[in-house]
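With one protein chain held back, the other chains of the complex are shown just where they sit.
Going in written order, the chains are labelled A, B, C and D, and every chain counts its residues from 1.
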Amino acid sequence: MDHPVNQTDIQQAMLDQQKSDQRRKHILNLVLLALLLIAPAVIYPVFLMKILCFALFAVAFNLLLGFTGLLSFGHAAFLATGSYTTGYLLSNYSGLTTEMGIIVGTAAATVLGVLFALVAIRRQGIYFAMITLALAQLVYFMFVQAPFTGGEDGMHGVPRGHLFGFIDLENNLAMYYFVLAVFLGGYLLVQRVVGSPFGQVLKAIKQNEPRAVSLGYNVNQYKVLAFVMSAGLAGLAGSVKTVVFQLASLNDAHWHMSGEVILMTLLGGTGTLLGPVVGATFVVNLEYQLSQGPLGDWVDPILGAIFVLTVIAFRSGIVGEIQKFVRKNMG
Amino acid sequence: DISDDTVKIGYLADMSGTYRDLAGPNGLKALEMAIADFGGKVNGAKIEVVSADDRNNPDSSSSTVRRWLENENVDLVAGMVASSVTIAVTKLLEENDGLGIVSGSAASSITNEHCTPNHIHYVYDTYPLANGTAKAVVQEGGKEWFILTADYAFGHALEGDVTRVVEENGGKVIKTARHPFPTSDFSSYILQAQSSGADVVALANAGSDTTNAITTAGEFGLTQSGQTLAALLLFLTDVHALGVNSAQGIQLTTGWYWNMNEEARKWADRFMDETGVRPTMVHAGIYSSTMQYLNAVKATGSDDTQTVRKQMMDTPINDMFATNGRIREDGRMVHDMYLAEVKTPEESENEWDLYKIVRTIPGDEAYRPLSESKCSLVSKN
Amino acid sequence: MSDQFVLETRGLVKEFKGFVAVDDVNLKVQRGHIHALIGPNGAGKTTVFNLLTKFLPPTRGTILFNGKDITSLKSAAIARRGVVRSFQISAVFPHMTALENIRVALQSFEGNSFQFWKSGHSLNKLNERCMELLDSVGLTEFANTTTVELAYGRKRALELATTLAMEPELLLLDEPTQGMGGEDVERVVELVRKAAEGRTVLMVEHNLGVVSKLCDRITVLAQGSVLTEGEYKEVSEDPRVREVYMGSANTTQEAVE
Amino acid sequence: MSMILGVPVAVLFGQLLLGIINGAFYALLSLGLAVIFGLLKIINFAHGAMYMLGAMVTVIMFDAMGINYWVALVLAPLVVGCFGVLLEYFLLRRIAGQDHIYSLLLTFGVALMIQGILTNIFGVSGLRYSMPEIFQGGFKLDFMFLPYYRAWVIFMALLVCFGTWFMIEKTKLGSYLRAGTEDAQLMQGFGINVPLLISLTYGFGVMIAAFAGVLAAPIYSVTPVMGSNLLIVVFAVVVIGGMGSIAGAIITGLLMGVIEGFTKVFYPEFSSAVIFLVMVVVLLIRPSGLFGKEA
């Protein structure tokens, strides 16, 4: 067999491809950033913040589902842990600056993530999903019973406080730009992770685990690290959400929340970076629009129909389908 | 004067979940009936309604209400069912100096430790529920109590209130069992109740938990073996779902019953024409409270929160909903409550002919006295 | 002795619910050899591989690698020590390009695999070596092709290249030429020969032509235990081997050509 | 009377029995789920909705047409089963061979639609369904009063469970089913009408759920949301039993009923979570569930 194409050409082609991908990604990121920066002038900031929090949650989740191939059905536990921890701290220790509350909340979720990971990581596929669900249900039970969460009533009146001790977050705009910064931090981190050498290994594990093992990778360590990162980011989303809304409730810990983040991610497109963001925006917005309008009592059937439609017609999710379309029409 | 020449009312309730039937879309109907009856305008300003499904989720609800208050100049938030939602919303109201009238929630803490100068709790709460039913049952000789409690704030509050009432009246709570919310199979608890030897089995839960428990009690012959079943919170819709066969003889406390007097019946007929069902006490409360609110706006010519609230507190309430009603400084609307008993199949003439009123409990006797209040608005002397 | 033998098993046994798949196997693989493991289907060859790489835990027995007991190590650790296998049923990362497949293997030596903060560009320096490896199995033009789209034979070639990327000290090949046509077989033979320079290979192979050409020493496994061992000539003339494995000499001879 | 941890032994007997009865529901539901997952690799999040439909259809048929319990026992599962077949034919079929998660999303969407629509029509307070005359009353056992109906439930549930197990594990049809899930295309290449087989299997799985729904109609409040909370518990049961193991689902269902029953006595608050604790423990010890085949 002869090789009509030259080796270096192929390498070069690949590098060029990488570069142009990179450039496109940068441009896209900049456009989005610009939009996000001016958004509060047009859209109600608290609503935007809600979207950003859920987007961060979905991005965190997608690090696992989309890039490691692990379906966690217990991510609500991390959201809620971040949320309650931060809520508790900010309500009870008035000396604490907001960012400290958030950091500790995130750390708590991260620690919980380590615990979950150690228990669950050896299980695969649907067993993994189910064991995370089970653990999350136990966490839910704890939150129902623990006195500090306020049980079914929830935890209310959490002060937004001052960022670094001097920026007053009661101001919605200040709060918005802080949330935006946190979101971007999380998003860029995930983007970096996915493209990193570590990300390559995750991808390999996702596609063929035994093969990755035989190449000398201790896959469980990689999965644990990915899981913990994802848990931490989910906790961060929860912490920030609590500060925005000044409340934490059992909804955050309920399995519906774990389900919701799966839906957001799938709707937007798993395995794409922007997908979960778009998915979260879509779902939050849709729920809001529907619950306001004359279709108020038809929210569930309409959401249901959208899920069905997505699975049947746009399986790669909104972003995934767009990517497909672009690829088809540009190459 | 009336801000931007409109009075805007936001109706927030569970439109699609567990609490849908007791308030829900029909509550919105009641609200709209009130506005229509008022003439659609107050002092020349038009009255507008916005509504939202709270999805029993305090996050969503508070972002909705925040937007209503901050961006859409909503003057009154009405409805409100799940206590987590109510507390979140009232906190926001306080922050933004809006006004809220809570009609659906049961928690008495809403005008106790969670009271604010920005809301009114209108229809009922756990305190009179316990007070009315428990007192009556103890006085009829039910001394030893088994309480089956839904394991969440509302259940705990009810359990606490019942225990107090039972003990005050010379009875004794011999056992409580807390079941997770929600539960579908109650046979285990009913068996525990049967073997406890208590005279009375009280249900400190709500909705489908209560109806499931009652059905199971019937199946296991709880009442045949001489025990009394007391349901502390039952809405008309629950009893309707159970049917008189299963529910007959159960005593309950209610803030209103559609067939309790002529005025109520007339309104209920109109409501039925609109919706096809009979109103619950919450539906009636929404109508009544909206009327009171609009009257207060009319009287003061203002939609300023404190002005209107003060006017409402100063005006006694006597209408299709309440007799001897008044709003206290903690925001509690105190009015007469009723001890009712579910009719037997023989007595019941149609599917909605469900209660007979056994006794009227005067408002001051029914509700928590201000002297016991933990509300910061109550002046302690 | 540990100098002479890279790999040694002592009394290796694997039972599956009462069925003994590997029965007291004492295998010694000499450093620098290409050592073949042959035997009828179901003799336990793949199972031996699975035991050596700890994809299955042995029921009994010890495995020595360079004289050290590695019986209790985990799969990944064994691979890192230098014992790397290829699979009988093709194993690739289907949604990566051929080049990326190999790069993942190379990467495991870079020590940067936990570096989640580093940019992916840091991996480009491995591309050169990837292309060399791809070229050696004739896949140059498929470097940027997603692996699912490769025909079966090419997937196997890719897998081999990936395995080689691991620079194993002991290479375990399970039927490397399976599913390949004449020319490809030739190339694999060459490749294995090249790969074997400076390292040891243990392979399972049913193509006796390949075995006879390549292998220094042959162990015949039958029903889980070692039937005989020796050079190709000795072994192929053993009547027991003929009976259980090779059949009439005819086929074999033709295959050898 | 002798006591265990302050509870009379007789009461515990009663609880054991009730636990088994409750477990019979879990067994039926998890059986259907296990059939659908084990054979079709569909994560059927509409299972709770199908259970609910079974009950709702029973009530609606009675209210609208006066169809009695006995007829409903056969007819309602058939109606729901047909619905399942249609669902499979028009929707699930299109995602065959895709990742599990899509089936989860799809069936979840369907469940939301069914529940939402019924909620808008019938409300959430529940519909009335009265116990058939023949079941009024019960056995007076030493330690408890056992309503006839509960005895009937356990009898029917066990019958259906055993029948299903037998059909799948021991008959030719069962082996088609088991094989068809692994490589449907090849099975079809052998001359088996796999698409039909799959539709029927899904239909059968939801039929069992609907059957449980009919059994539930006289004793639980029949509402459009009655199945939604049961769902994840039933999933847990299937996982504890070992996904794909039919016998596992049945036995675990009964077992979990009993464990939950005892929890209701000793630590009632925990009764909704105990199954998940069991699940974590079981999966730590036996990665593929109590009766699952090892991977």
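Everything below uses one rule, namely that a contact is a pair of C-beta atoms (placed from the backbone, for glycine too) under 8 Å apart; a residue touches a chain by one contact, two chains touch by 3 or more.
Basically, contacts and distances are computed from a predicted model.
According to its UniProt record, the chain left out of view corresponds to "Leucine/isoleucine/valine ABC transporter ATP-binding protein" among "Nitrogenase molybdenum-iron protein subunit beta", "Leucine/isoleucine/valine ABC transporter ATP-binding protein", "cytochrome-c oxidase" or "NADH-quinone oxidoreductase subunit D".
Every shown chain that the unseen chain touches in the whole complex is listed here: C, D. Annotation: of D:16, D:192 or D:277, D:192 touches the absent chain (contact as defined above). Within the complete assembly, residues 16, 19, 38-47, 88-89, 149-154, 175, 178-184, 206, 208, 243-248, 251-252, 254-255 of subunit C touch the chain that is not shown. Touch with the hidden chain on the side of subunit D covers residues 172, 175-176, 178-179, 181-183, 185-195, 244, 293.
The rule is short, and it goes like this: only the chains that are shown with their structure count from here on.
Here the spacing of subunit C and subunit D, counted between their Cα centres, is 48 Å. In whole angstrom, the spacing between the mean C-alpha positions of subunit B and subunit C is 75.
As a whole-number value, the distance joining the C-alpha centres of subunit A and subunit C reads 41 Å.
Contacts with at least two other chains are made by no residue of subunit C.
With touch defined as above, residues shared between interfaces to two or more other chains in subunit A number as follows: 144, 297-300. Those chain pairs judged to touch are A-B, A-C, A-D, B-D. On subunit A, the positions that touch subunit B within their shared complex are 44, 46-47, 50, 144, 150-154, 156-157, 172, 241, 245-247, 249-252, 287-288, 290-292, 296-300. Here subunit B touches subunit A in the complex through residues 15-16, 20, 24-25, 50-60, 62-64, 66-67, 70-71, 83-84, 87-88, 91, 107, 109, 114, 151-154, 156, 181, going by the rule given at the top.
Those residues of subunit D that touch subunit A in the shared complex are 37, 43, 91, 94-95, 98, 100-102, 104-106, 108-117, 119-120, 232, 235-236, 239, 243, 269-270, 272-273, 276-277, 279-280, 283-284, 287-289, 295.
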